[in-house]
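Sharing a structure here in structure tokens format.
A single protein chain has been omitted from the complex, and every remaining protein chain is retained in its original position.
Naming follows writing order (A, B and C), and every chain is counted from residue 1.
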Amino acid sequence: MKPFGEAGHLLRVALVYALGVALFLIVRAILVPHSFGEFGYYRGRAIAQVAALPMHFAGHQACRSCHADVVALKRSGVHAGLHCEACHGPQAAHVANPAAVRPVLPRVATLCIRCHAYNPARPHSFPQIVVKQHDPGGLACNTCHQPHSPLQGFGKKT
Amino acid sequence: MKPFGEAGHLLRVALVYALGVALFLIVRAILVPHSFGEFGYYRGRAIAQVAALPMHFAGHQACRSCHADVVALKRSGVHAGLHCEACHGPQAAHVANPAAVRPVLPRVATLCIRCHAYNPARPHSFPQIVVKQHDPGGLACNTCHQPHSPLQGFGKKT
Amino acid sequence: MNITRRHLLLLFPAAAMSWESLQAGAPEQAPNYQMYKHWWGMLLDISKCIGCGNCVRACAAENNVPEGYFRTWVERYRVRDEDMPYPQVDSPDGGMHGFPALPAEPGVKEFFVPKMCNHCADSPCTQVCPVGATFITPDGVVLVDKEYCLGCRYCVQACPYGCRFFNPSTRTADKCTLCYHRITKGLTTACCEACPTGARQLADLKNPNDPIHAFMRTHSVQVLKPYLATGAKDFYYDLDGAVR
Partner (left out) sequence: MNITRRHLLLLFPAAAMSWESLQAGAPEQAPNYQMYKHWWGMLLDISKCIGCGNCVRACAAENNVPEGYFRTWVERYRVRDEDMPYPQVDSPDGGMHGFPALPAEPGVKEFFVPKMCNHCADSPCTQVCPVGATFITPDGVVLVDKEYCLGCRYCVQACPYGCRFFNPSTRTADKCTLCYHRITKGLTTACCEACPTGARQLADLKNPNDPIHAFMRTHSVQVLKPYLATGAKDFYYDLDGAVR
């Protein structure tokens, strides 16, 4: 006795269809990353991968534990708003291994004028100098100015 | 002898065409205003017609010849920037005929608070009052304030 | 018009046209006013606008603007924090009678924005007029020729700033003339005359001594809908991103 009577050919079609579905699901399971769709139409784990990238700037909170004196000096002057790495560059490697990685001192000759050379496009209230008039002798800026508190000793807010 | 030989029918067609052109030019000359196209694709005289419209505000230059004292008082106080007609309304008719057209005095009760009632949408530096707190007695503003120089006698810039 | 058939037959169409323009003559202007020496605009300083409505009333009085219609108006914006694209805007009676203070809400910024025709150098309203009844003058003011306007309202639809209306009494398009009858006589506009704080300043962009040039060189200024490239000449200072 045939269990499906005359419908045996329908059963065979259904089996082929089921095999097709199975194949689709296998291929899909292999190709679609696990976390796809977790937060939206993208691979959710990509977020964590970007978040795990290495840092090069340590961030201004890192400096004070060792350089409290310089941070305090800076905070007392017109450079209070500057973060250390704005001038000293990325120092995450130095923070991770202070003894082995020694920061290079910035070259004052190019560092200071990067911000303070006169440029008509700068806000007029920002302190700017015409280098040749301000310093005809070609002295280094830190001959007169303490870089961490540049108006110290000039009779103004130090 | 026919002057155009066998071409007499062409002459007649040309005459009909010339009549059509003439009719077009007559109709055009009647319908298109003279000044159309003088400055652009519009009736040039329309400019003069708009320029000839009557004025209702006389303009702040007109007041001083008769009211030099008030203008001087106003100029000495915080209302220096106000033009007379900002409060007194359009006075061209009065300027044209000072004797016949007498300006109506503005109602202080509504005039002052129009600008000086507190409104959170106003610039915070603009002087504003909460009427009920500033004047619990319901006095008219000009009981204490000289409208043309409202801080006169208040120990400030008069 | 004394044009006989005989005259016309002698003229070619091109000659007829040049002859006509010879006949036209200069318009009657205020003495000494030379159109080509001016290019008018307006400076609107939002940081000074107190929403008193003086400008709206002055404009209505000067120009007989019918009740319920406005050639200039003031809008009050209420913007919740960084939610710029969705401001609340109201303008009761165009701001003519001022703005009743609304109950304060935390995190909501309020300010007033005066609005009026931008007297665009490349104005959409002028471009769509089928008969040349609206135009920009050589001194940069967009005007309506009330004798010529058909009242088709194309220009009302074309203005991206909503500055035009159909005047029910004249049955023509109507709009701000920048008080052309005043500025050609050396006066300022009625709205500027009545503004108590200097939030509106008529500006002659062709006059190198006009204070607008110094202001523009030292301040950040915006026009409304710059992406439409209309050449708008209402310059706004302190414009918030919420304003459309």
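Note that in this section contacts are C-beta pairs under 8 Å (C-beta built on N, C-alpha and C of every residue); 3 or more make two chains touch, one makes a residue touch a chain.
The shown structure was predicted, so the numbers you read here are calculated from the model rather than taken from an experiment.
Asker: Under the definition given at the start, what are the shown partners of the omitted chain?
Answerer: Counting the whole assembly, the omitted chain is in touch with A, C.
Asker: Given the full complex, what residues of chain A touch the hidden partner chain?
Answerer: 18, 21-22, 24-26, 28-30, 32-57, 59-61, 81-83, 85-87, 89-90, 114-115, 117-123, 126
Asker: What residue numbers in chain C mark contact with the hidden partner chain?
Answerer: Residues 41, 46-47, 81-82, 84-85, 107-109, 111, 205, 212-213, 216-218, 220-223, 225-227, 229, 231, 233, 235, 238-241 of chain C touch the chain that is not shown.
By definition in this document, only the chains that are shown with their structure count from here on.
Asker: If you connect every pair of chains that touch, what shape comes out? Choose line, ring, star, complete or other.
Answerer: It is other, because the touches fit no line, ring, star or complete pattern.
Asker: Any idea how many Å lie between the Cα centroids of chain A and chain C?
Answerer: Roughly 48 Å, centre to centre.
Asker: For chain A versus chain B, what separation do you get between their C-alpha means, in angstrom?
Answerer: 57
Asker: Using the touch definition from the top, which residues of chain C touch two or more other chains?
Answerer: none
Asker: Mind pulling the chain A residues that touch 2 or more other chains?
Answerer: In chain A, nothing touches at least two other chains.
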